[in-house]
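All protein chains but one are shown in place.
Every chain is named by a letter (A and B) in the order it is written, and numbering of its residues begins at 1.
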């Protein structure tokens, strides 16, 4: 694997314009994570303008966390516009197994060929199941239990699939690697996974998607580790995470990143 | 009254799935408060899936802070599904006296029998008035001036009614108690009352609602007091509040809780 700092430095240099159609819980923190990493966020989400904007953005991310009829209609239009324009787009299938509405929305989005899919183990298993056995989500799924689903999903869709958890698993269907960064307090802060999806979009905007996805996961995880060192709980962890991401030294990132072939 | 820590420990042990259909100002902080207390938040709010989700959640909370035509339509459907499924649900009638749109929406929601209603004095008076004289809200109402309205509202609707302010007043129509925890800086942070409503839902998910409501109010107030000790203003208060809630020791909670029969 190449040094993850190379990808972070590219984001800082290019300040990619990342359009993120995301849920209302995540909008603020996701925009702040993108800014802290050096990207330019744009939370443009309406049907009336999201497709046109996706054609000129450097990357697009789509997250179904709080979809409603209006956003569920805008999302595939934006994804299709991104695909047509060659804009890489990243899909975050939040709680996809929980309701039929999410499954249908996700099915339509998969058809638009995301460049990367990022989810937890339950979501990746449910998403893989959409196209095979139709299994639902199980919030207690371990990352290891989703590796086969991730490989299958990557193979079928052509996407890089990232299963995040205590140790992340990333595959493009052929290659696979694990990222062992992060801190147990991170899941106690809402929407950090959603924010990470936006960060992946910033990293893949100008780089090879498998390596860039690994670099984004390592960068976010290392920032979380540094943040936890000075945190007294989830409130200060979130504050520190933005500070750490903004201040991340390339040498620190490369030294602390734990990326290994799977 | 029983020890409030018993209820907090139940939330931490069971990690209840709390669906919260809330306003856009509160979504992030409400989810973070639920996570800090050990619950599992789900901000599922669309008409297309909110009712089905409410039937499988452990508790539901509904807050009309930023309603629009779409959410005002989804809310009573979700409340009705919760009622039918036996899912306890908590109602936060933000600024109900301010507009006819809020009054109509609140009327429809009251018909679905909330388990707990939490609001400030003005909101509880306005809500009680909906069914009698139709009075509007008065933002300067003191908690004491809303006690009769709270008793009347509890009697008519069967809900536990919690009027929060410097000293909270809680009644189920027969019993009544006051909670004297909290800090004057808390109202200078937006959406903390909305977040408290979500916390009440987490507490009543598996416990007796009158006692669980009192415990949630005391727990949030004690966390606010601890947070204020190290805060330099409303920004650091919010950060510290999440840290304090996450770190809350049962013994500290029970020692500092000021719950008294009214």
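By our rule, a contact is a pair of C-beta atoms (placed from the backbone, for glycine too) under 8 Å apart; a residue touches a chain by one contact, two chains touch by 3 or more.
Computed from a predicted model, the values in this text were never measured in an experiment.
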Quiz item: Which is it among B:166, B:235 or B:251 that touches the chain not included here?
Solution: B:235
Exercise. Mind listing the chain A residues that contact the chain we can't see here?
Key: 24, 27-28, 31-32, 35-36, 40-49, 52-53, 70, 74, 238-247
Quiz prompt | Hidden partner chain, residues of chain B it touches | solution = 23-26, 28-29, 65-70, 72, 95, 98-102, 139, 187-191, 231-236, 238-239
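As a convention for this text, only the chains that are shown with their structure count from here on.
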Quiz item: Once you find the CA centre of chain A and the CA centre of chain B, what distance in Å lies between them?
Solution: 33
